[in-house]
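A single protein chain has been omitted; all remaining protein chains appear in their positions.
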Amino acid sequence: MIKVANLNVSYGAVKALRDVSFEAPSGAITAVLGANGAGKTTLLRTISALVEPQSGQIFLDERNLVGMRPEAIARLGVAHVPEGRGVIGEFTVDENLRLGAIAHKVTLAEGIAEQFELFPILKERRKQYAATLSGGERQMLAVARAMIAQPTVLLLDEPSLGLAPKVTFDIMTTIRQLCESRKLTVLLVEQNAKSALRIADFATVLHVGTAIASRPAAEVAADDSLREYYLGMPSS
Amino acid sequence: MLRHTTTLQRILLSVLGGAIAIGITFFLSGSNNQLLALATAYAITILGLSFLTGWSGQISLGHSGFMAIGGYVTALWLQHFSSTPMVLTLILATAAAAVGGVIMGLPATKLRGPYLAGMTLAFAVALPQLPESLGPWAGGSQGIPLQTPTAPHWFANVVGGGPLAIIATNYQYDAIVGILVCTVAFFIVSNLFASKTGRAMRLVRDNDVAAELVGLNLPRTRTLAFAISAGLSGLGGAVFAYMNGTVSPASFPYVLSISLVTYMVLGGMGTLQGAVYGGLLAVYATQITNWISNTVGIDPNSNFGLNFQNILFGGLLIVTMITAPRGLAGLIHLLKGLVQKQMSKQRQ
Amino acid sequence: MNGFLTNRILSDVLYGITNGVTIGLVALCLVLIWRSTHILNFAQGPMAMFVTYIGLTQMDHGLGFWPAALICMVVGFLFSGLTERLIVRPLYNKAEINPIVVMVGFFTVLEAVATAIWTNIPRYPVAPFSSINFQAGGSPTALSPLAVFQIVLAVGAMALVTVLFNYTKLGLQLRASALAPEVAKLLGVRVNRLLTLGWSIAGVVGAVAAVVVAINPSGMSPSMMDGIFILGFVAAAIGGLESPLGALVAGVSMGILMQFINDYWNSNYADLVAVLILIVVLMVRPQGLFTKNTARRV
Partner (left out) sequence: MNRKFRRLGVALTSVSVLSLGLATAGLGSLPAGASTDPGVNTGTKTITIGATVPLSGLAALGFADVSKSAISVFNYVNAHGGVNGWKVNFIVKNDCYNLGICGAGNDTTSQTANLLNTSGGLFATVGSLGTATQVSVENTLKNAGVPQLFVNSGSHYWNNPSTYPGLYGFQTNYLAEGKMFATYIKATAALKSAKVGYLGQNDDFGQDGLQGLKNGGVTPNDSETYNATDVVFNQPTFKTTLAKFQSAGIKVVVLDTVPQGTTLALTAAKQLGYKPTFFISGVGSDPQTVNNANENGAYSMTFLPATKLTTNKWNAWTSKVLTAENGTSMNGVSAEAFSKNKYLNGNQQYGVAWSVAFLEALYKVTSSNGVPTRSGIESALTSTSFATPAVVPLAYSSTNHQGLTGGYLVKVSSASGAANQYTTAVNTTVYHVDPNSQALTTTKVSYTSPATWLH
């Protein structure tokens, strides 16, 4: 479970997050939705300690993560797939995967085999440089690299960015499967609310740094005012 | 800076600045005027380096090489056509160094910072070896002597007097000539910076992706920046040749490139006044070091004393770059701000 | 057989290799620091020189060559790591030119301090290998025990560095820390520690290179690394700054080329040719000859 309480983050004079509080329950997908600049990415970066909050707490189960270093949080089992996927282009697929396992007590060979089963295309490309992969393949690689560490929490930043609808659909489906089979706590940041709400259990809507709603996903999807004003989805 | 001034304002400012500087030469001793003349050469060179670094985001450790091109072209040209007016020789030297800049700038457009710095350093190492190998016409390690500008009679008549008058007058004349060239160079650069090209260069420095998106030709802009920078350094080298009275491989060792970077950073890179401070620092570095040695009580002849200048300025370079990258220009700006604040407080 | 061993062309190749491995070793250090922090260390030569002075001057007090060389390597490890912590760390998120300028300043300071402490009178540390060439049938060959030692050392160092980077977990983390520090952090890599370690390892290789230079005939002096550093940079840039093998191959090729220029043409042009080759290589392949042509960062 990830619990965020009264979180405030500023970049100089600009307030990126104001008093944000919400919970992402264990074993479920919580979508964080909102327009561009709403503070979604900042939220994830703050959880991973890449950004330091002015005030507030972030709990992983009972543990307060504020004040810890990013690598220590990663070692606790929080995997963060950053915006733009964070795949290292100069590394081969294989090397990217090996790097994913490096800080964790897991069996590398087994982990890689497992990921190749999940994403067969990566096995074909394993000697290729990540820079030569397509966008969808890179997203798969990023997720596979995160999963190889057998995390308990997965933070996904805009996995659908720049992908074709079909590819987005496949990725989202895989995320849902992973969540269910591994009892993963997933925090899914998305601008593409429709795809996210399709697989999410809960949803939090951010608007200019403020959390304006935290409800089950189905309720958010059904709320016309939220959809129209904050998520840019026309009424169905 | 200076992007919001009009051409007329810039002309007035340049004339005013040049006039003030020339006025000062009347109060200086001969030797200080001679140093001032050399300082103008360094200031122009540092302006070139600063142009590249501050205004296009690249750094060169090879500007002593471009200085050498300017200096040698001047000396060689005057050897055969000694009656050429100085203005023409300076233009020729500038153009030659700019051509060198284009050649070096071609690979530079594709290179990231460290590659460029290393490549230019290698250039600065190799170039001074040329004159020794090219045969007697290039002067060898002896170098090529040339006539320093001599004060015309009317000037000596106006200024003259005292037993050392003739040399003192010549030095003052040299300083004035240097200041005039310097003023023109600074005026041109300030214009350039306010121009469309200048804006393009800043955009390339700040965001090369955005620059390409708005349709700028990235390689051409960078090569142009490199060529202008090299040309200015060549002009500096030409002025150096005139003021020094000789050019030789020993005048442009590769370590000079490192000194130039040092004085540019300490003066304040990317600013016009920083280049002026840098040029003055370059010629007065020894006096400054001696003064500090005396004040602190370092034996100037001890092993430490002899190496103190490099320790001092190298250390200052590190500290400046880490804590105050805007150098002396930034510091003066800061002090000015403080003074203004204090004054406005008093007014209230 | 004797004729073959003393053949002029073969001799030139062997001399070229001997001179080139030293260039290659310096290039190797540059590659090491580049791959582990993405900084080109312009003070690398003086840093290695300084460390070598600390170690090899212990021979004045009766210490043997090997323990003194070991001291060089240990001090190199510590000094280089400390430099990263104190001087380089504040520069990681600054413009690309900041670390270049700072390291240029460090270059100046280190050389001046070394001259202040040890003077610029050359010293001649005695290596446990003879520099007298082997004889074959009464005439000298182009190899000496010292040369063989230098070649073995350089190839060994290059192999170790290659294995380290390409086949070990440590190497993977070092490279990741340099290429994408933030991503590496998110994967649990202790990036700060690795950046320091990367410099420390380069410090050891640098110390080895400087010891090899110090036992050469021209001896040890505060400016002993200046020339070799520039050649080393040219080699590293031609090799591509990414590849240890490329660094050594480019270094040795340069050594051989310069030897042939010295022998068959005019030594006065050797440096110029090196720079011209560098310019041409960088124009045609800005990423160097041995770096695989990948797109830059994603």
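First chain written, first letter: the chains are A, B and C, and each begins at residue 1.
Simple rule for what comes next: a contact is a pair of C-beta atoms (placed from the backbone, for glycine too) under 8 Å apart; a residue touches a chain by one contact, two chains touch by 3 or more.
This one's a predicted model, so the numbers in the text were calculated from it and none came from an experiment.
For the omitted chain, the shown partners it touches in the full complex are B, C. Of the listed residues B:Leu78, B:Val265, B:Ala285 or B:Ile318, the one in contact with the hidden chain in the full complex is B:Ala285. Set against the missing chain, the residues B:Met86, B:Leu192, B:Leu218 or B:Leu306 yield one that touches it, B:Leu306.
Take chain B: the residues that touch the chain left off the picture are 1-5, 9, 13, 16-17, 20-21, 24, 27-32, 34-36, 38, 42, 125, 128-129, 132-133, 140-143, 145, 147-148, 162-164, 166-168, 170-171, 190, 243-246, 248-251, 253, 255-256, 259-260, 262-263, 271-273, 276-277, 280, 282-287, 300-301, 306-307, 309-310, 313, 329, 332-333, 336.
In the full complex, chain C makes contact with the omitted chain through residues 8, 11-12, 15, 19, 115, 120-122, 124, 131-133, 135, 140, 144, 216-219, 223, 226-227, 230-231, 255, 258-259, 262-263, 267-268, 270-271.
In this text, only the chains that are shown with their structure count from here on.
The most central chain, judged by the distance from its Cα centroid to the centroid of all protein Cα atoms shown, is C. Distance between chain B and chain C, defined via averaged C-alpha coordinates, is recorded as 33 Å.
Centroids built from CA atoms put chain B at 53 Å from chain A. On the chain C side of its complex with chain B, the touching residues are 34, 39-40, 42, 87, 90-91, 94-98, 100-102, 104-109, 111-113, 115-117, 119, 230, 233-234, 237, 241, 266, 268-269, 271-272, 274-275, 278-279, 282-283, 286. The part of chain A that touches chain C in the complex is made up of residues 48, 50, 69-71, 74-75, 79-80, 82, 84-91, 95, 98-100, 102-104, 129-132, 138, 145, 149. Looking at the complex, you find that chain B touches chain C at residues 53, 57-59, 61, 103-104, 106-107, 110-115, 117-119, 121-123, 125-126, 129-130, 132-133, 258, 261-262, 265, 303-304, 306-311, 313-318, 321-322, 325.
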